[in-house]
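Only one protein chain is missing; all other protein chains are in place.
On to chain A.
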Amino acid sequence: MMSTYNMVKQEFIKKWITTLHMLDCSVEHPLNVTERKNAIKLSSDIAMAAARSGSTVWSRALISRSGNKTANKPVARRILKKARNRLKNRCLTLRRNGNFTAKSGVRKRTELLKSLVPGGELIKNKDYLIRETLDYIVYLRAQVDVMRTVAAVDSVTGNLTNDNK
């Protein structure tokens, strides 16, 4: 299980480097702090979805959603357009009838979960939703772990600079 998780992280890192360059080429420099933050977050989300090389609803929904944010960047738009079309076709196969008890607590929280998992609102089948959620959580954790590691670079190199002064 652990080595699979490391593979997920490695895949995410590879994709993130690509998406960062992709966005870097398509934005107007210099960026202010907020613009940079949005670019970092966007590239990270696209990378997370791209790292999931499979047919999950969440990864395609995330790419589709990210497409709206890169509306003015032609390169990104082209790359994301393909993924969005794939998502449209997939929607039709997902509307299976799921039978789960409509207890108010479970129903309400299931709706909440659907709003948190990208593309969750498209999933009618409860079991399918749970599978997507488990998958999504693994990749979300990998994203957080990698970003945290990169942010920690600061505390490592910060010491180096102080010694040189």
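We adopt the following convention: a contact is a pair of C-beta atoms (placed from the backbone, for glycine too) under 8 Å apart; a residue touches a chain by one contact, two chains touch by 3 or more; residues count from 1.
By our rule, contacts and distances are computed from a predicted model.
Look at the chain that isn't drawn here: its UniProt entry, checked against "AP-3 complex subunit beta", "Transcription factor PRE5-like", "Phosphatidate cytidylyltransferase" or "tRNA (guanine-N(7)-)-methyltransferase", names it "Transcription factor PRE5-like". Interface residues of chain A with the unshown chain, by the touch rule above, are 17, 20, 24, 33-34, 36-41, 44-45, 103, 105-106, 109-110, 112-113, 116-117, 126-127, 130-131, 133-134, 136-137, 140-141, 143-144, 147-154, 157-158, 160-161.
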